[in-house]
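All protein chains but one are shown in place.
By written order: A, B and C. Residues from 1 in each chain.
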Amino acid sequence: MTTAKAKRGSFVPNFTSRLTPPLIALILAIVLFLLGGVISPGFVNANQAINIVRLAAFLGIIAAGQTLVIISGGEGIDLSVASVVTLGAILTFRLTDGQDALILPVLGLVMLVGAGIGLVNGLGIVFLRIPPLVMTLAMAGVVQGVILQVTRGELEGETPDLMRTLIAQPLIGPIPGVIFLWIGLGIAMWLLLERTPYGKMLFAVGINRTTAMLSGVRVPLVVVLTYAMSGMLAAFGGFVLLGFTDIVFLNLGGRYLFPSIAAVVVGGTLLSGGKGSYWGTMSGALVLQLINSLLQAQGLPEATQSIILGVVLLVLISIYGRQRAFRL
Amino acid sequence: MNQANFRRLLARNSYLFALLLLIVVVLINYSRQDNLFDPSVLNRNIRVFLPLAILAVGQAIVIIGGGIDLSVGAMVSLCNALLVTWITPETAGGDILLAIGLVALVGMAAGLLNGIAVAYLRLQPIVTTYATSFIFAGLALTILPRPGGQLPSDMTGLYRRLIEVEAFANIPIIQDISILREIPPAFIVIAIILLLWAFLRQTRLVQYIYASGDNAEAAYTTGIPVQRIRLGTYVISGFFAAMAALALTMSLGSGSPTSGDAMTLDSIVAVVLGGTRLRGGQGGIAGAMMGVVILGVIRNIISFYDVPTWSQTLVDALIILIALAGPGFVRYVSDLIRRYRLQGGRAA
Amino acid sequence: DTYTIGVSNSFVGSEWRTQMIKQIEDAAAEIEELYGITIDLVIESTDTDVSGQVQQIQNLLNRGVDAIIVNPGDQTGLNLAIEEATDEGVVVIAVDQEIGAAGAINVVIDQKEWAMISAEWLAEQLGGEGSIVLIEGFVGHPANEARMAGVEEVLAEYPGIEVIGRESGMWDQATGQQVMSDFLASLTGIDGVWTQDGMASGVMTAIMDAGLENPPIATGEARASFLQMWEETLMENPDFTTIGVVNPPGIGASGLRVAIELLRGAEINEEAFSGPFGNTLYVPIPYSVTNENLQEVYDAQNIGEAPASFTLDGIITQEGAIKLIAGEELTEMDVTPDVGEPEVEGMDMGTEEAEESSGS
Partner (left out) sequence: MVTLSAQHLVKRYGGVVALADGNLEVQSGQVVALIGANGSGKSTLSKIITGVVAPNEGQLLLDGQSVSFSSPLAARQKGITAVYQELSLVPEMSISENIWLSHEPMRYGVRLDRKAMQKRAQELLDLFKGTIPASLTPTTPVYDLTPDERQIVEILKAISQDPQLVIFDEATASLDSAQVTRLFELIEDWKSAGMAIVFVSHRMDEIFRVADQATVLRNGSHVGTVDIAATSERQLVQMMIEGAAALEREAREPVAAGAPIRLDVRDLTTEKLRGVSFDLRDGELLGIGGLQGQGQSDLLLAIFGAIPFQGALTLSGRRVHFSHPRQAMKQDVAFVPGDRGNEGLLLIRSILDNLMLPSLREFGTPLRMQRARSEAGAVSDDLSLVMASLDAPVNSLSGGNAQKVVIGKWLLRDPKLLLLNDPTKGVDVGAKGEFYKLLADLRHQGTAILFYSSDDEELLGLCDRVLVMHDGRISAELAGENVTRENLVAASMGATHHDASHHKEEPTA
């Protein structure tokens, strides 16, 4: 027993003494922010900081489900998030029709619908063994198709005022509600990943499905559940995004698709699965948003921005995204 | 059929499902479009499919080698931009060939960048090529800020006009089969690629691509230069992207800085539809080409079956989903049956 | 008589496009009644790239359509496919975007002129002095380039106005909102914002979220959601001002009307053509919404009840189509806000200006 106790203490130093990828990303975010101040004076101020965190929050929230799916391994990836985000926003917009009282019930329903879409993804991936990349890509098309089929492009409805108040506008001091929401989600995700059986099983499934199965983990269940959760979180992301944009449009979530993956990867989560964290994703979202804002503040032409973004991403992933060498 | 046999059958003929699916969709298309097999209609169709088909070949080779390339679309855009910048209606024959050669080199250089990052810096392929796609897209936009340019008309004509085979015109049976007398040029390109592949499949290079994609560690310890092979697959992909851009440019006659962007995901879907798994080490390019044709024919079906406007996107996606699910569904059912038998009639 | 009309649309992720399709469908029904003919609409509308749209056009050809209404997803990439169609005697009408394909006819509004109206308005509001930012659509997209050329032309006449930021909002509201948020946080002293289309809602939301004492004056758009926000804002702040210039989705329906006239044997007056490729029939820009006529438009079109995505429209009548082909000047009577709807009072058409600039 004594040995076990003695070893317990080592957890904390272990955590901080090593420069883990999420930490690198976070430090990078801060450095980038300060760099922004050097390059364009006026960039570093509380207002801008809040603004950037707020914008990162939307990406971060949308990337939450993506994080889970990528950790689940098996080439796990969810390309349907963008469509589900759009669907979530459209449903909220249409069903609440501006009524504050309906926000919660509609949110419940929206998340259920998202979960249902994710469920189908999961079932196709697990039971029909369709590679996640193409399964979720096809599902993205289906969701988009359903939206068009049902709405015929006429997006009726209204955003409840309360949503804007709670999400986009300053809530406590100058800080908008979405930042608190994001922090809350961060804590929930940490609990989910590190302090629930599901979380531990998710990592197990991501690393080695045979080992997991032989240790009593119902692998298909965990995987299907993970995709369902990704769908649910994406729909939630759509809900939150609506609080920001106030109105919906057919392509609302489109711009978040690849950034949601990039945020996860920049945050140090392995694309091969089994290793990662949501706070890494949060740092990743901050880094991406900062790069974006920094480039924007320079007033560079579109083409140059694109090239710089590509190079910066390459440099970022080469800091810690490297795979094992063959020859040791 | 038991699972091992089934798996073996699939492994030997990874494109079996794709072939079956191809026949089915073509028949469905044909049932509403009687002129589908007219040489001119066939030509119109196949010349639209060709750029993606060529691109999917490169994508398939990267995927077989254990990678993935999300930058192929941006490479097409870049090469398309270069082609219309370097070739104008006044450009002479020799200079056209020079321009094409240079563009091929640019494609290969872009592939080289991907390859170095993935094979030697050991970065994860998906994010690496996602990142480089921004670089290529930015370059395309720098070179060709707005759509434009024009190819010489004999160059576009070469791509568009049926090739009449005079020699066949008098041979009894052949003269009745119009498609053998009038051959779409795209067919010839596809035939050349398939023949070339059939030859390459028997070389060490391709053998090593399969081995590296299947089990890189094992391949390395066996003495295969896995990193060089990986690099090679990306360079090949870059080359095919340049060729796809050439086909696209000849097909459209002009250029746009975003012309290829949408082709990336399509190329991956086509590869998977063609029976190549994304984990690598298995599959082939014939399947990928079939996948491209399947995707294209689905669009024809939507058109000729008068699918209501607001349902077109849904129907398109659903058919693709069903096509993707096909092999898995058969496997799942055969698994269930096997389990059921094994448990003496008890459900699993 | 039966006419088979193909429609090719390569982008469905936009309400503007879906409204365009719907107006075409409605207009077809109306024309059928008007002339006692049958119109077979074959609509191809999915998200696809240039090759995909080439395939759409080819399929329409293979189905033997009489005319094709195409909203080109690429300015030059469809030319060969379209020329193949016109060679076969098919009437091809390009709407929304001008293309140079031989034999094709463009039925569009003048995008440059369209942008100049709001740029001019902004410059006047600022009294010719101040710092502004520009938030544009897809860089390299022909419509965007035409519009920005118009903006630059206007600004050249106001040396007192300085452009301190220019960024793409990707023609999407959320990006527009984000770009504006970034501008507000990193640039000081923004007096005005020139933006366009859906991004305007995002820009306005960003400005309001920032809670500034002296918010910049921004151009707006003519979409229900924006007008609703506008009206609400006015109630709290009567000094608020913006402008929405109508960019009509009904251009597709206008194109259909022209196509039908041509199929019925009307001869185009070559004098009517103008534009960069000499094959354009400019449809007048319907009107602009400003504080002056906001309430009028609001009530007449029942904006309060309209879906947020509804865009104010302007479609030429069949009469108007005949005049357009004949090269005659269109009057207010020739443009309706919706298929079959009566004209709105207070519609201030920019016909003369449009004609002027396109004639150059």
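By definition in this document, a contact is a pair of C-beta atoms (placed from the backbone, for glycine too) under 8 Å apart; a residue touches a chain by one contact, two chains touch by 3 or more.
Every value quoted in this text rests on a predicted model; they were computed, and no experiment measured them.
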- Item | Visible chains in contact with the missing one | A, B
- Where A:T20, A:Q149, A:T165 or A:N208 are the choices, the one touching the absent chain is A:N208
- Message: Considering the complete complex, identify which of B:S40, B:Q150 or B:Q207 is in touch with the unshown chain.
- Response: B:Q207
- Item | Sole residue of A:I103, A:M163, A:L185 or A:V217 that reaches the chain not shown, by the stated touch rule | A:V217
- Note on the structure: Residue list for chain A contacting the dropped chain reads 1, 3-5, 7-8, 10-11, 14, 191, 195-197, 200-201, 203-204, 207-208, 210-218, 274-275, 327-328
- Query: What chain B residues would touch the chain not displayed?
  - Reply: 2, 4, 7-8, 11, 199, 202-204, 207-208, 210-211, 214-215, 217-225, 281-282, 339, 342-344, 346, 348
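Keep this in mind: only the chains that are shown with their structure count from here on.
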- The remaining chains, chain B excluded, cluster as one piece
- Item | Separation of mean Cα positions, chain B and chain A [Å, integer] | 31
- Task: Indicate the whole-number Å distance between the mean C-alpha point of chain B and the mean C-alpha point of chain C.
- Result: 37
- Multi-chain contact residues (two or more partners), chain C: 12, 21, 47, 139-140
- Item | Per-residue multi-chain contacts in chain A, two or more chains | 144, 148, 152-153, 302-303
- Hey, which residues of chain A end up touching chain B in the complex? 75, 77, 79, 124, 127-131, 133-135, 137-142, 144-146, 148-149, 152-153, 258, 261-262, 265, 270-272, 302-311, 313-314, 317-318, 321-327
- Item | Touching residues on chain C, where the partner in the complex is chain A | 12-15, 17-19, 21-22, 47, 139-140, 165-168, 170, 172-175, 177-179, 181-188, 198, 201-202, 205, 209, 211, 225, 229, 307-310
- Sites on chain B touched by chain A in the complex: 117, 121-124, 126-128, 130-139, 141-142, 145, 216-217, 220, 226-227, 265, 268-269, 272, 277-279, 310-318, 320-321, 324-325, 328-329, 331-332
